[in-house]
Structures are given as structure tokens and as C-alpha cells.
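A single protein chain has been omitted from the complex, and every remaining protein chain is retained in its original position.
Here is subunit A:
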Amino acid sequence: MFRGFYTVASGMLAQQRKTEMLTNNMANVNTPGFKAEQSSIRSFPEMLMSSVQSTHIPSENGFNMKGIATFGPLSTGVYMKETMPLFIQGQLQETELTTDVALVDGFLPVDEETGIQGAVFFTLENDAGGTYYTRNGNFALDANGFLTSSSGYYVLDSEGNRIALQGDDFRVTESGVIMEDDNDVATLGISFAARPDALMKQGDGLFVTETGENLVAVNTIPNATYSIQQGFVERSNVDAGRTMTDLLTAYRAFEANQKVLQAYDRSMEKAVNEVGRV
């Protein structure tokens, strides 16, 4: 009877999911290397509406024929289809700690098909021997002197090996070479994703590829440039003002849907209690 009843309910649900995502962005406004999520909301697949009607055929005896006519498409709701991290560069923040490094995007090639710019990441070793990618350069030294991420995954060098260091008195050059007493010990392994949208967030600031395949090293990409800043971390790229505005917008959209739901309810009340009164 009321087709829109469940449509507005789906609208409320979609807006609720959006506020949940925006709250997570807001929660990570201080997380180094965090990439803000964006959502896209899509309507349910459309369906064709048709009506049962009679067609009048001009004939002598006024013959009517029952027929079905379509009168257009209708969508019965919306849902949150995608969440995608926004890969723009965050600001740098000085921490004075030698184990903190920030990755700064230089020129990165744009994918011809999608028009999306590639992205560079630090490479980490995961528990299963595969790789994780992260922009969070808030590193630490573990008990055995290996360079690890803040959650304890080994940072890999350009050859895919763990990086062993004597202590935290090391220097990292702009190109990512780690120097200890003027000897170069290792080069930070920087990976390049031509299609960063195809990466999935894993928590802890980690990204993985959907298929589990490794990304390519950035130095295999012609013209791609980046630089490394030691003693800095890349701040989260969440814009707190915009996120709060989006949050309020989503809230109001949720409220509007709720109002429509109430209106449907009142219509139904009329149908049940007044139309049906004998």
C-alpha cells in the first residue's frame, strides 16, 4: 500500500551508517597516517512500475481490453555502497623522535583508466609472511633492534628484509636511506599502488591488497617521486570542520527520513481507524 514506508527506513539506516563512518574519521583526527573515509550512498536497483488498467478500443460495441501498462521506474530505498579512503597528503608534525618518519608524496602517476592518482606506502611484514602497507610512520625499535611499526610489524627495506639497527641514533635521508655512523644500513622499502582504491583497510592503519598480491616497489615506476622526513609524522588528513558539518547533515537527513516515516504512520492510522469506521 505505502511503497515508501520501507524506503524511508532504508534512508535512515544509510544515514546512520554514514554517521558511524564519520565518527570513526573524527576519532582518528589525531592518528598519524590516517586516511579519511568517504562514503557513497546508492539507491537500490530500480524496478519498473506497472498498472493494471483497461484499454478502450474504439469499436462499435465499446469493447474494453484488460491490459498492463508500465509507467516508469521506481527505486525502493538506498544503502551505503562504498567507503573509500581519501589518499591526499596529511600535514607533517614534528615529534623529535628519530624513529618517526613521514612519507611525502611527490609526483605520482595518474591511472589512465580511472583518473586516480597512485599512492606510496611503507611496507610492513605481516604475521603470515605477506605484506601490509601503511602511511603511519610512527615506528619503534623492538627489543632485538628491529625497526617495527607502532603495532609491532617489521618494517621492510627495499629488498624485502627486516631492518636491524644498533640503536635509535640513526639518520634517514630524504630518499629513505638509513645511515648509522655514516654507513648506509638499509633503504626503506616504499611500495606504489597505481589504484589505491583497490586497497582494503585492515585496522591499525594497515592496508592490504584485495587479492593478496604484493604492490610494486616505487623505484620501478618511472618519474614517481617521494621524500622521507625523519623526526616527523604525517598527520591524519581528516578535516575536522568538514567532518562535523557532514555529521550534522547526515543527522538532519536521518531526521527528515524519520519525519516522513511518521507521516506514513499517520496516513496508515487514518486508513485503519477512519476509512474503516462503520
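Keep this in mind: contacts are C-beta pairs under 8 Å (C-beta built on N, C-alpha and C of every residue); 3 or more make two chains touch, one makes a residue touch a chain; residues count from 1.
Please note the rule applied: contacts and distances are computed from a predicted model.
Not shown: a single chain whose UniProt protein name, out of "Flagellar hook-basal body protein", "Na+/H+ antiporter subunit A", "Metalloregulator ArsR/SmtB family transcription factor" or "Cytochrome c domain-containing protein", is "Flagellar hook-basal body protein". Note on the undisplayed chain: of the listed residues A:Ser75, A:Thr114, A:Asn161 or A:Ser175, the one touching it is A:Thr114. Residue A:Gln262 is the one among A:Ser50, A:Ser75, A:Thr225 or A:Gln262 that touches the chain missing from this view. Across A:Ser150, A:Thr173, A:Gln229 or A:Ser267, the residue that sits in touch with the chain not pictured is A:Ser150. Where subunit A meets the missing chain, the touching residues are 12, 16-17, 19-32, 34, 37, 39, 42, 45, 79-84, 95-97, 99, 114, 116, 136, 138, 140-141, 143-145, 150-151, 166-168, 197-198, 200-205, 210, 233, 240, 243-244, 247-248, 251, 254-255, 258, 261-262, 265.
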